[in-house]
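I have a structure I would like to understand better, so I am pasting it below and will then ask my questions one at a time.
Showing chain A:
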Amino acid sequence: MSIEEHIKIVEDLVKEFGEENIYNTKVPRAYRAFAHVKREKLRDIVRYLKEEHGFVHITTISGVDMRENYEVVYHLRSEGFSFSLKVPVPKDDPKVPSIVDIMNGAVLYEREVNDLLGVFPEGHPDPKRLILAYDWPEGVHPLRKEWDIQTIREKVDGKRWGKDVE
Partner candidate 1 sequence: MSEREFVIPIGPQHPALKEPESFLFTVDGEVVVDVEPRIGYNHRGIEKAMESRNYIQNLYLTERVCGICSNAHQTAYTGAVEEVGGIEIPERAKYVRVFMQELERIHSHLLWLGVAAHEIGFDTMFYYVWRDREVVMDLLEEVSGNRCNYAMATVGGVRRDLPRDKYPKWHKMLDKLAERTNYYIKVASTEKTILERAVGVGYLGKEDMIRLSGSGPNARSSGVPCDIRKLTPYLIYDEIPFEQIVVDNGDVLGQVLVRTLEVVEAVKICKWVLDNIPEGEIAVKFNPLQRLPEGEAVYLVEAQRGELIHYTISDGRNMPYRHKIRAPTLGNIPSLVERLKGGYIADIPITIAGIDPCFSCTDRMAFYDEGKDKTWTWTEGELSRYRKEWYSR
Partner candidate 2 sequence: MSNPLTTLVAVLFFPGFSFILTYALWCQWVSRKAAARLQNRQGPLHTGWQGTLQPLADFIKLLVNEDITPAAADNPVFNYSPIAVFAIPLATFLIPIQSLTSLRGWEPIASFEGDLIIVLFLMSVVILAVFLGGWSSGNIFGAVGATRAALMMLAYEIPLSLVAVGPAILAGSLQISKIVDWQVTSVNAFLGAPNIQGLAVAAVLLIGVVIYLICLLAELELRPFDISEAETEIVHGWQVEYSGKKLALLNAGHDIKMVLAAALVTSLFLGGPAGPILPPFVWFILKTTFCVLVLTNMSVLFARFRIDQMVAGAWKYLVPLAVLQVMAVVALSGVI
């Protein structure tokens, strides 16, 4: 596949769902594409991509703290073409719709994002803690920018420690 075909897929998607739901699209090189996606339309778009363009594989889901909001990035792949859908999530309502029923492979990635960034996947069949220790305090999500290492240690261990402190 060449870069033209990849651009065509992205354009087709924009045509289908409209500029207001898919924006900031870019295809930096062949096999790669990025786009911002409205949270409400995420499930429809993922389903459309899966059914129309063969994006059956989900590589991973990344959670990013973009300071003014969170971004959950869904990396889908069809053959070699990796498409990253970025979903902005407001900080006062950290939730995304779960896509586990569409992409079965996403089941652990959503839990991981919930654990480390604190963006809850609504509709996930089993949104339990995955990565962090069982005695880890609630509400401490290490990938959020407001938590640096010493504040995490203060919260979890009750004191600051490490080579910077001594």
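Observations
Definition applied: a residue touches a chain if its C-beta (ideal position, glycine included) is under 8 Å from a C-beta of that chain, and two chains touch if they have at least 3 such contacts; residues count from 1.
As a selection rule, all candidates are chains of the complex that A comes from, given by their letters.
Only a predicted model underlies this, so the values are computations on that prediction, with no experimental measurement involved.
The listed chains 1 or 2 are all part of this complex, yet only 1 touches chain A. If you check the complex, the residues on chain A that touch candidate 1 are 28-29, 31-32, 34, 56-60, 62, 64-65, 73, 75, 77, 79-82, 84, 103-109, 112, 116, 126, 128, 130-133, 142-143, 148-149.
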